[in-house]
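With one protein chain held back, the other chains of the complex are shown just where they sit.
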Amino acid sequence: MKTSARNIFNGAISALKSGTVNAEVIIALSGGDQLVAVITQESVKTLELTVGTQVIALVKAPWVMLMTEPSGIRLSARNCLAGTVKSVEVGAVNAEVALTLPGGTEITAIITRDSVHELGLKPGVAATAVIKASNVILGVPA
Amino acid sequence: MKTSARNIFNGAISALKSGTVNAEVIIALSGGDQLVAVITQESVKTLELTVGTQVIALVKAPWVMLMTEPSGIRLSARNCLAGTVKSVEVGAVNAEVALTLPGGTEITAIITRDSVHELGLKPGVAATAVIKASNVILGVPA
Partner (left out) sequence: MKTSARNIFNGAISALKSGTVNAEVIIALSGGDQLVAVITQESVKTLELTVGTQVIALVKAPWVMLMTEPSGIRLSARNCLAGTVKSVEVGAVNAEVALTLPGGTEITAIITRDSVHELGLKPGVAATAVIKASNVILGVPA
């Protein structure tokens, strides 16, 4: 499998909460961080997900928000991963920004060119990647 | 805090419905409009959200769909905000379109360049910003 998702994480399910329609899945990433995904309960059944299952988590770059100076705010987004800007590639409207997390994981975000300027993003700057749990896709070997 | 989200709204929670996994939060915006967010129930608890809590709502520009000639259709998206195009900036593939709402609030959307042409978007044209509740991130002071 190859996907257009710029972000692929590996981990094992550490907790699972089932609702009628959706389920919340917590994944312990290899690097020590954790990632939260909300998927349908039907997928939990179809993929036979349970605590301990090895999964990959996929996140498209436009679904990642970046934040600087995170003190003073708490967000409802379940995934807030603090790292350092590794590279910035600017287009006419959008820009692609890559962060490196302390554990070495890389996260790519597509944000507007204006945001790059307003946040002063350039290699070496501290930034946090924010990902809503509902924007995480999980995969298991077939 | 500074974020790459082009859209930041201020308001107070006016209603809250909790499910097992998710919760629906209705926010009365300062300008008189209302915004609906679906976040995890865990975030409701962690952020101690309740009716009356002052929050900010963050929405990335690619998560905003634009619509013209809205008569004749009703959408499942809970947030449909009618306004007027303020500016259009076109790139090779995408375009950034800013709307002004009647109350003065500005909303920015990233849509394809083709859509700008098909919808005839230019300053002064009436357009509606459509945002799914699951794409709204809430924040409270730390």
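As written, the chains take the letters A and B, and residue 1 is the first residue of each chain.
In the analysis below, a contact is a pair of C-beta atoms (placed from the backbone, for glycine too) under 8 Å apart; a residue touches a chain by one contact, two chains touch by 3 or more.
Quick caveat, the model's predicted, so the values are computed rather than measured.
Contact with the chain not shown here comes from a single listed residue; of B:N7, B:N22 or B:T105, that residue is B:N22. In the complete assembly, the contact with the undisplayed chain comes from B:V38, out of B:V38, B:A57 or B:L81. On the side of chain A, the interface with the absent chain consists of residues 1-6, 19-22, 37-40, 42-44, 46-47, 56, 58, 60-62, 89-92, 94-96, 108, 110, 134-135, 137-142, using the contact rule stated above.
The chain not displayed touches chain B at residues 17-24, 36, 38, 62-63, 65-78, 91-94, 109-112, 114-115, 118-119, 130, 132-134.
Operating definition for what follows: only the chains that are shown with their structure count from here on.
Here the CA centre of chain A is 21 Å from the CA centre of chain B.
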